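The complex appears here minus one protein chain, its other protein chains still in place.
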Amino acid sequence: MAKDEFREFKLVGTRPDRPDGLDKVTGRARYGADISAPGMLWGAVVRSPHAHARIVSIDPSKALALDGVKAVVTRADFPEGLTGEDWNLQENTIAGERALYDGHAVAAVAATSKLLAEEAARLIAVEYEVLPHVIDVDDAIKPDAPVIRAGAADASVPEGMPPNVVRYMDFGRGDVEAGFAEADLVMERSYKTEATHQGYIEPHACLGQLGADGKGEMWVCTQGQWYIRKMCTAVLGLDASQLRVTPSEIGGGFGGKTTIFMEPLSLALSRKAGGKPVKIVMSRSEVLRATGPTASASMDVKIGLKKDGTITAARAEFRMQGGAFPGAPVDMALYCCFAPYNLTNVAHVGYDVLANRPKCAAYRAPGSPMGAFAVESLLDEMCRALKIDPLQMRLKNAVKEGDKSSYGPRFGSIGLIETLEATQAHPNLSIKLGPNQGRGIAAGYWFNHNGETSVSLAISEDGTAQVSVGTPDIGGSRASIALMTAETLGIGYEDVRVNVVETGALGVNEPTHGSRATFASGKAAVIAAGHAIKEMCRRAATEWGIEPEAVEWVNGAAQPAGPNAGKHPPMTIAEIAGKMGQTGGPISGHHESVPEGVGASFGCHVVDVEVDPETGRTTILRYLVVQDAGRAIHPAYVEGQYQGGAAQGIGWALNEAYIYDDKGRLANPVFLDYRIPVASDLPMIDTVIVEVPNPGHPYGVRGVGETGITPPLPAIANAIEDAVGVRMAHLPMSPATVLAALKARG
Amino acid sequence: MSKIHVTTVVNGDAVEFLADPRETLLDCLRDRLGLTGSKEGCGTGDCGACSVRLDGTLVCSCLVLGVEAEGKQIETIEGMADGATLHPLQRKFIEHAALQCGFCTPGILVAAKALLERNPDPTEEEVRFWLAGNLCRCTGYDKIIRAVLDAAAEMRQEAA
Partner (left out) sequence: MVAVHLWSSLTRFTDGARVVEVEAATVAEALKQLVETHPGLGPILDGGISVVIDGEMVPNRHTAIEPGAEVYLMQRLKGG
C-alpha cells in the first residue's frame, strides 16, 4: 500500500497477479504467429544478399510455375508518388531501384504452405549490379563515401556537408570556451558504440487480408495497432479507416515493434491472391538483418571540471548512422547526455548519417544509452584524475525542479537528487571488493512521452468494469491500469477487466512506447472512470431526488455529501449498475487527449565487476538499479522494468554488436552469434524504487520503461577501469577487446 | 513432397498427423495439431522458446523433425497444468511477476519442470546454468530464478 501526503491507497502500490498471467503460463495467450485463418496462404520474402546494389531485373516465372504459388509482389505493386517518411517506409518495405542493405526486401511470394512459399522465394531470380557500400558511421560521413541517396538531406543540413549527412543540429547556451578556461581539468575523449538489436524473443508475425475493394484486416504483433494501420495504408495508398488492425499478444518490442516491416507485403500479396489471408512470420535472421536495430555512434565529448567537482562547461559532438534512411536518434542522445547536470555552458552538435544498414527503429530510450556511455565515462575518468567521489560529483551538479535542462527548457518536478541519495545509502556501496574487482557508477535519463491516447470504460450490469485501451500490454500494463481504475471506482482489482482492443474500437492511440502506457492510458482510464462516477452520482441523486452536486463517491458507492443532502444509505456501484437500463441506459466513460503532465525519470546504477586478467572476461558480481518511478502502481512490474533495462544494457556493454563482413553483410544474424545475456551471465539485479510523485498524473506515475537501459553502458566501463585500470571507449567490451587493452597497457 | 503419417502421444493424448519430412516438430505441433503454446524465437536451437519433452528428454522442438515424434511421448506447455490446477512453477511465475511479455515463458516452464524432476533442490547457480538455453529479453532473469527456487521449495515441502 502506498500513500502520499494527501492520500492513502487501497490498491495502488500492491502486487496482485496480472490479469493475463494464466493465459501466459499455460500457452493459451495468442501471439503474432499463433493465429490461422480459413483459406490462409503463407508468405515469404526475397531479400537482397548485397549491402548496396542496383536491381537489374526480377523474374518470378519459375516461382509462379509451382503448383500452389498464388502471388508474387514487387515494388511495381505499390503506388508511386509517396514523399517524406511515407516514402521511406515504402522503400524500406520493398526496394525500388536499389537494394540499400543486406536483407532489404526485394520481392515477396504467397503460397499454400510455408515450405512451398520458402521454396518459391528461392526460385525468384533477381539480377543485381553490386554498388560500393559503406557501413561504419565514421566512413559514411567522409566526403567521398558512397552516396546512399542524393537529396535525402533535410533543411537542417547546411550547404557543403558530406553527402550522407541527412540531418544536422547544434544547440546549447553560455560560453563553453570561457567555461573550459575556468576549469581545473579539461579532458576530451572519443567513444564508439556499435549497433545492437532490441532482441525481443518473438519474431515479427502478421496475418493480413486485403480485398479488391480496399477493405482489409490484420492480426499482428505490434506495440501500436494504429501505427500499423497508418503506415500500411500510407504505403499501399489505402484509406486508413478501411484497414482494421488487431494486436496480438506481443512477445517483446522495446521500440522495435513501433513501425512496419513485412506487414504491407502480406496485404499486397493478399490483394493479388484474390483476398485470401496471408501469414508472414519472420525468421530470426530476417529479424536481425531486416528489422530496425538501433544506431551506431561515434562521439566526442569535452568537459571542464573544477577540483570541488563543479562542471564548468561541456561539449558533445555525436555522429550516428541509423541505416539507409534518416532517423538515427542523435537528437535524443544529445538531449539526454548532459541532462543530469546543471550546466551554464553547454554545446551540442549532431549528425544523422546514412549507411548501408537496415532502417533503425526505436530501442528503449533511443539514443540515450550511447550519449550516457560517452559523458558518464568521461566524467568518471575525470573524477578519478581529480580524486573526487563520482557520486558526490553527481550530487553537486544534479539538476532539480526549476533548473534549466542542458537542452533548454526548465525541469518540472524530478527526482534525481532523491535517486542519488538513495544510491548513496544502499548497502551494496559498502561491500569490500577483491583483486581484479571494481565498482562503477553512472546516471541516466529519459524524458518519457505522452502521445495520442483514447480510452473507453464501461460499467457492466453487475457493477464490474471493463476498460478498453489501445496500448498493447508488453510488461504488465493491464495490471497497472486495472489497479488505477479499481482504485478510482472504489471496487476490487478483480472487478476490472482491461482489454487491449483493435483499431475499430477506439480513437487513434500511439503505441506502447516512450514509457507511456501506464502514464497515458492509465491517466485516461482514471479520467474516464471519473466520468462514469459523475454519471453514477447523478443517477443516485435523481433516485434520491436531490442535486447531483450533493452526492459524493466513496468506496464504490454514491452517498449524500453532507447532512444537508438528506439521509440516504449509500447506493453501491452494483445497485446503480443493476438498474441502469431503467435509469437512462448504459453507464460509461471515455477520454481522448494527448495527456499533459509527463514526468521525466532519472536513474543511477552501481555495478560491481570482476575482470579475468587471463581472458579479459568481465563477470557482473552485483548490480543495483535506483530509479524514480513517480509512483509504482504495481511495484513488481516496475522492478521488472528496471531489471530488464539493466540486463539489456549489460548485453550492449559486454557482448552485443552488429558485425559486418567486408562485403557489408551481417555476419552474426543468429542468437548463437548475436549473443544476448543468458541466465548464467547475470546475478540478481537489486532495485530501489524512488517515488517522487509526478504532479501531472492522478497517481503520480512517471513512466519507468526506458531509463534503465541508459546507465549500464558507462557504469560497466567505469567498473572495468576501477577493476583493472583500463578505459574502454568502444563497445562492446568483449573479452577480446578488454584483453587487448590489458596487453596494450602492459 | 509427399507427407508421412505420424502417430504419437502429446500430453497423454494419442494423436496423428501428416508431416512433410522437412517439417520440424515445432511446426507440426503448432500448425498440424494447433498446439501454439510452444514458440519459435530462433529456429536454430539458441533461444529455448520451443522447449518440449520428448520421451522425457528436454529438447528444442525446432531442432527435431516432426517425423521423429513417431511412437514417442511428447509433453508441451499445454499439458503442464493438471486440469484447472496449475503446476507450482506456473503459479509461482504469476506470483513472482516472472514474466513480462510472456513469450519465453512456456519454454522456460517446460525446462524448469525438467530441472526440478532431476534436481528438486537446485542452487541459484544450478538454475541459472540449466536455464542458460532459454532466452528472456524482458526480465533480466531475476524474478524467473526466484520463482523457480520458490516453486522448488514448495514442491519439496509437499513431497516431505
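Per-chain residue numbering starts at 1, and chain names A and B are given in the order in which the chains are listed.
Going forward, a residue touches a chain if its C-beta (ideal position, glycine included) is under 8 Å from a C-beta of that chain, and two chains touch if they have at least 3 such contacts.
Just so it is clear, the structure is predicted and the values come from calculations on it, not from any experiment.
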Handout entry: Among shown chains, those touching the left-out chain
Key = A
Fill in the blank from the handout: Where A:158, A:435 or A:746 are the choices, the one touching the absent chain is A:158
Completion exercise
Checked against the full complex, the residue among A:373, A:447 or A:553 that touches the missing chain is A:447
Completion exercise
Of the candidates A:77, A:119 or A:706, the residue in contact with the absent chain is A:706
Completion exercise
Where A:332, A:374, A:420 or A:666 are the choices, the one touching the absent chain is A:332
Problem - Sole contact to the chain not displayed, among A:407, A:602 or A:637 - result: A:407
Exercise for the section: Extract the touching residues of chain A with respect to the undisplayed chain. Expected result: 84, 154-156, 158, 168-172, 198, 253-256, 258, 331-332, 335, 362-366, 405, 407-412, 446-451, 510, 513-516, 594, 596-598, 696, 705-706
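Methods note: only the chains that are shown with their structure count from here on.
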Practice task
Provide the C-alpha centroid distance between chain A and chain B, rounded to the nearest whole angstrom.
Solution key: 29
Handout entry: Complex contact set, residues of chain A against chain B
Key = 15, 17-18, 20-31, 33-34, 36, 113-115, 198-203, 249-254, 281, 283-284, 474-476, 634, 636-637, 639-640, 643-648, 670-672, 676-682, 684-685
Exercise for the section: Can you check the complex and tell me which residues of chain B touch chain A? Expected result: 1, 20, 22-23, 27, 30-31, 35-44, 46-47, 49, 76-78, 80-81, 86, 90-91, 93-97, 99-106, 109, 124-125, 127-129, 131-146
